[in-house]
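What follows is an incomplete set of chains from the complex, kept in their original frame.
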Amino acid sequence: MKLIVAYVKPFKLDEIKDALREVGVTGMSVGEIRGFGRQSGQTEVYRGAEYKVEFVPKTRIEVAVGDDDVERVVAAIETAARTGDIGDGKIIVLPIEEILRIRTGERGAEAI
Amino acid sequence: MSEGTIAWLLVSSALVLFMTPGLALFYGGMVRSKNVLNMLMKNFFTISIVTVVWTVIGYTLAFGTDFGGLIGGLDFVALRGVEGDGLLFMVFQMMFAIITPALISGAVAERMKFSAWVLFTTLWALIVYPMVAHWGFAAEGWLFAWGVRDFAGGLVVHINAGIAALALVFALGPRRGFRAEVMRPHSLPLTLLGTGILWFGWFGFNAGSALAADGIAISAFVTTQIAASVAALGWVVAEWMKNGKPTTLGAASGAVAGLVAITPGAGFVSPMSAIAIGAIAGFLCFLAVSLKFRFGYDDSLDVVGVHLVGGIVGSVLLGVFAESRINTAVPDGLLFGGSDFFFKQVVAVLAVMAFTFIASYLLARIVKAITGLRVEENQETEGLDISLHEERGYVFSE
């Protein structure tokens, strides 16, 4: 089992969610982060003073999937999240050693 | 004027001015957080723009010597000769000229260029508002002279703003994602705060329109309070029955709908009629806000549903509930035996709608030609605060 972590543009969340649902993903967890990367941040101006805010608002998505689904899920996110512009973000795959559904105590693939 | 009346009109003017920041918050809470500052800014800046326009030329176009019932002459350009009581009347009326275009801003939220807004508001405050104000408020304006009555601005303020909003929405098109995406209010507490300020300020708006601290002012004050309350009840009961839940935004929206609807008749109807007007307005405006989904125009914050519909309801119902017993300046309405007045009110509603729709649509096209109306697609996605103002509404992480 793998944990897929994606940093994406916030307004893409809805599309990604729909894409994931289409490839059979039934759960995910989403948080707000600030990203730093090639995409340069925003200048903000307050009373004439300029602030170069290097962090850009991004959305962080976590999806736990079975080993067989990894490629399909990664591809779904990749397609849905892409705009082609700098700052589209990254997808990372981490190994999961165990997973458990709290409600039922199920473990492993069934717990996803 | 007596000192008591001066005191009351100074306070009323301050109260009506306070409504525009209140409106800014009311609207600001309803947009997504990435657009909150743009919403506030469009309202605050409208204060600045209209103050200048009104001072220099708007006031005289509205209240200068009449030309054919259509517009005022240039006698008061740059406030020449406007002093004492006249100056007080000028500034009280200025506050109405400010909030009217500000009301429009809710319809075009989250996508209209700031420069386009500035230009549109300037032109609209220069041309449309003074003309309609002349018709409805000036003694020789054709509507007023013909016998139409508009106590505090059902025609001049709410129908005028509401139909202009519709015209502008047509010229502008819907937000990206309209009807597909979730576009929730980002801070209803802000909206409720705005509602509180609007309600408070509306006492100046309506009771101040008596232009004296007298029995008419008292009467207008009371009908205002009643209509707002009953309309909030009406809206909430309607949605409670339809959707199964009473909502905070429903209560706030209902209150505003009631305030709108009582505006044209505040000093002309009895407290019991105010109950009827409030109830009808709360119910009809609740129905009206769903029209935009049916017809597909994106009136983002329901300026049409609340101000246009509420203004029509109030102006027409004034033709029903007006009582000369309450105020000798108005003939009796349908319910009290006068059908003539009712007919005139209906005509006035249609006339203002037709004129302002066309004029506003033309202005929108002109503005489009000069500055363009909409922000770029990526600006809309990123939010207007950052893309147009380089500011962020909230920073909780530092």
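A and B label the chains in the order they appear, each numbered from 1.
Criterion: a residue touches a chain if its C-beta (ideal position, glycine included) is under 8 Å from a C-beta of that chain, and two chains touch if they have at least 3 such contacts.
Here the structure is a predicted model, which means the values were calculated and not measured.
Each chain type appears once in the view; in the entire file the copy numbers are A x3, B x3.
Here is the rule we go by: only the chains that are shown with their structure count from here on.
Put simply, the C-alpha centre of chain A and that of chain B have 44 angstrom between them. The touching residues of chain B, counted against chain A in their complex, run 181-182, 381, 386, 390-392, 397. Put simply, chain A touches chain B in their complex at residues 11, 14, 34, 42-46.
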